[in-house]
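There's a structure below that I have some questions on.
Shown here is a partial selection of chains from the complex, left in place.
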Amino acid sequence: MDYQGLLERVCHETEAFRGKGKVADYIPALGRVDPGRFGIALATVDGSLYTTGDVDKPFSIQSISKVFTLALALKQEGDQVWKRVGKEPSGHPFNSLAQLEVEQGVPRNPFINGGALVITDILLDHLPRPLEEILGFIRELAGSDSIISDEEVALSEEEKGDRNAALAHFMKSFGNIRHGVDDVLKLYFSHCAITMDCISLARAFLFLADGGRHPVTGEQVLTSSLTKRLNSLMMTSGLYNESGEFAYRVGLPSKSGVGGGIVSILPGHFSLALWGPELNACGNSLRGIEALDLFTTYSGLSVF
Amino acid sequence: MDYQGLLERVCHETEAFRGKGKVADYIPALGRVDPGRFGIALATVDGSLYTTGDVDKPFSIQSISKVFTLALALKQEGDQVWKRVGKEPSGHPFNSLAQLEVEQGVPRNPFINGGALVITDILLDHLPRPLEEILGFIRELAGSDSIISDEEVALSEEEKGDRNAALAHFMKSFGNIRHGVDDVLKLYFSHCAITMDCISLARAFLFLADGGRHPVTGEQVLTSSLTKRLNSLMMTSGLYNESGEFAYRVGLPSKSGVGGGIVSILPGHFSLALWGPELNACGNSLRGIEALDLFTTYSGLSVF
Amino acid sequence: MDYQGLLERVCHETEAFRGKGKVADYIPALGRVDPGRFGIALATVDGSLYTTGDVDKPFSIQSISKVFTLALALKQEGDQVWKRVGKEPSGHPFNSLAQLEVEQGVPRNPFINGGALVITDILLDHLPRPLEEILGFIRELAGSDSIISDEEVALSEEEKGDRNAALAHFMKSFGNIRHGVDDVLKLYFSHCAITMDCISLARAFLFLADGGRHPVTGEQVLTSSLTKRLNSLMMTSGLYNESGEFAYRVGLPSKSGVGGGIVSILPGHFSLALWGPELNACGNSLRGIEALDLFTTYSGLSVF
C-alpha cells in the first residue's frame, strides 16, 4: 500500500473543506489556533512513518487523552473499571446530565465527559503524582520527553468548567466520584490540556495496532484482550454523537478531540493521527473526517 | 484455524448456561420452542462449512431479518435511505418512543423497531410483491427453496402489535411512514416471522464476509462500500441495547433476534450463525453470547 | 359587581390583540373560521347572564369537551377513574409520548390527549350509545337541544389522527386502553368536534360554580366533593403547558380548546365562556387570556 501517496492525495483533495468548520473557541487559548492547519502522520507496526502537512506542530489533544487515562485505569484495575462506567454508546451529547440521571450516576461509557471524570477519579486512587505519571506514560509511548500539559488551557477550562463540575457533583451525589470534586476536575482539565503533535500521537497509539505491544519499545502496554476491547470502545463511542456515522463512513476505531485531532487504528497495520482544528457541528475535525473517508475509500482499508 | 474444534469446544463449555435465560414468550408460537436447543454453523468464504449442534432446525429469525430488508433497501435506494433513518446507536430500548419524539420521527438506526418499520415502508415503494421478493432474495442467498414466513407467528405478532402500531402511527404523524400503517405492519411482522436454520443463515450472510459478493453464487449482492457500511451498522447497533458490551466482548459485526439467533461476520473470513433460544435481559441469546465470547477469546479472532 | 361593564371593557381593551395569534389550521374545517371573532358570556349562579360580542356563534369546543367526558366518567366510576389516569400537571406537551413511556402507559392527567383517550375508553364501558349520551348530557346542562357534533371536523381529525392513534396503541400495549383503538378514536374525535356557542357553554358549566348542582335545572350533577376536585384539575392542568402561567395571571379554574374557547369558573359566583380563535404558541386563545387577565385584575376576583 502506497501510504505516502494516499496521505498526500487525501490532504490535497480535502483542501476545499478549509473554512467550512469552526475552531473551538469556548476558551481563548483554543480559539487562538490557526484554523488552516492540517496534517496527517501514519505509523506502521513495522516501524515506518509517513507524514504530510503540519505534523510537528503541537496541539491540544483534549478528549484524545481519555484513551490514555482509560488505558492506565485498565492497567490498574482491569475489568473492575466497568463497575463504575458503562460500555454502551451514549445516544446523547457528550456532556448530558439527563442520561446520567436515568442511569443513577453511572455514565454510559468512558469517553463521554462523565465517564472520563470517573476514570480520572479512579486514577487518583492509584497514582501518587497523577499528572506526572500520565505524562510519563504518554512520553514513553511516544518516545518524546517534550510532551507537556498546557497550564493556561487547563486554567481556562477550569474557569469555564461549570458543566463538568455539575457532572462531577452529580455523580458524587450517587457515590460514583470518591475524591474531592476540585481534585478530580483539576486532574481532568490538566490531562485534556496535554499538547502533542501528529507524529507523537501516531507513535503513542501504535500499541493499539499491535495487540497491545508497543512495536518500538517492545513493552506489552495492555494484554491483547484489553487492546481489542479498547479498540471496540473507540469504534462504538470514539467520536461523540457522530460515532455511528463515522463507523459507517470510515470503519476504523478512532478517538477525536475538540482541539481538532483524530487518531485512528487499523489493527495489525497502523495508527494514524491527524489534526485539523476546524470542527463540524458534532465537535469533530470537519476536514479530518473527510480525509479519513477518502483514505478508506481509496485504499479499501477498514476493519469491516 | 481449526474451526470445527473451536465450535465443538465452545458449544461444550457453554452447556452450563442452559436454563439461565428465558425463552421469548410474548406470543405463544415463540414460547413453544424447546429452550435447550443450541447450534452453531460457520461458513467460510472459501466454501467450507463447519457445524455443531442443532444447525438444521428452523427457528424464527425475527430481527435478523432487518439485515436482509436493509440490504434490499440499500440495493434500491443506496444512501438515500439515510434521509429517513439515522445511523447512530440508540442508547434506548429497541421500541422506545421517547427518542423518536425528540428526534421528530426519524429513528436512530435501521435495527431498532422504528427504523426497521421505515425500511419496510421503503420496500413497499419498490417491491410489487414484497414478501415474495424478500423471501426470494433470502432463498437465493441461502441456496435453499424451503425458507418460508410462519403465518401463525406473523398473525400472533400482529395481535400483540400495539407497540409497533404506536411507533408506525407516530412516525406517520411526522410524515416518515408513507404507506398505510396496516400494510407496513403486515409486511414487517411477516418478514420477522421468517424461519431459517443455522446453516441457511450462515450461507445467506456470507456475502457480508466477502466484500458484498456471494462466494457461492458469485453474485455481487452489494457494492464493497455498502457492505462495509452494513457491517459497521451491525457492529454499533446490532445487539439492541447491548451492542457496546457485545463489541467489547466479541468484536464481530453481528445481528441478533428474539428467536435466539445471532449472526456474526469476520470480514474476509467467515459468517457464523448460532441459535440458542434462551435470552438474557437485553433480549439476546444468553448462551450464544457466551459462546461467541469464548470463540473470539480462544481464537484471537475479531476485527480489532 | 358590574359584570356587564367589565365584559365590555375587557373586550374593548383587548382589540389590539386581534391578528397577533394564529387560528388552528391542522385540519381545514378549523382553519376556515373567521379569526376576528370574539365573545364572552358570563352566567351567574343566581341566574343572570351577561354577554358581549360573538356569543351565539357555535364553534368547535375541542378539548373543552374533556371536562364533560371526565364529569361523566366520574359520575359512573367515581375515584376508580384514577387507577388509570393521574392527577399531576404534565410538564410536557399535550400529546407527548415520552412521559407516557416513563410512566408505563398511565397518562399524567385527564386533560392531556392520552388521559382523555383513557376517559373515552372508560365511557365505552358504560354508555351503550356513547356519543348520543354525551350530547344528551351536554344538552341538558346547556338547556339547548341544538348542540351537535360536526361530522366533517370529526372525520378530518381522524384522517390527521396518527399522533392520537400512536398514543392509543401505546397505552393499549400497556393494557390501559381496553376497547378497539378505532372505536376509542372515533368517539374521541366526535366529542372533540362538538360545537357550542359561548352562552351554551357558560350555562353548561354553571354546575361547577355551584357545588355540583345545576342552578337552573336543580339537578345535582356531581357531588360537591367531586365538583371541587374537577375544579382543582382545571386549575392545575386546564390550559395545556401554560397552566401554571395562567393560574398565576388569572387564578380561575379553566379549560381551553384549540377551537379558541376558554371556560372559567369562580366557585360560588359564576361560569364564564369566551371564544377567540386566534391561538398563542401554547394553543390557547391569545386574546382570551389577555381578556381574562384584565377581567381578574380589574375586578380583583380569583380563587386566591
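Read from first to last, the chains carry the letters A, B and C; within each, the first residue is number 1.
Here is the rule we go by: a contact is a pair of C-beta atoms (placed from the backbone, for glycine too) under 8 Å apart; a residue touches a chain by one contact, two chains touch by 3 or more.
Every value quoted in this text rests on a predicted model; they were computed, and no experiment measured them.
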item	value
Full count of same-sequence chains in the assembly - 3 placed in this view	4
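Note that only the chains that are shown with their structure count from here on.
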item	value
Fitted rotation between chain B and its twin chain C in degrees, CA, nearest 5	180
Centre-of-Cα separation between chain B and chain A, whole angstrom	32
Between chain C and chain B, distance of the C-alpha-averaged centres to the nearest whole Å	48
Computed distance of Cα centres, chain C from chain A, in Å	55
Contacts with two or more other chains, residues of chain C listed in rising order	none
Chain B - residues contacting chain A, complex	86-92, 99, 108-109, 224-225, 227-229, 231-233, 235-237, 241-245, 247-249, 251, 253, 267, 297, 300, 302-304
Chain C contact footprint on chain B (complex, rising order)	96-98, 100-102, 162-163, 165-170, 172-173, 181
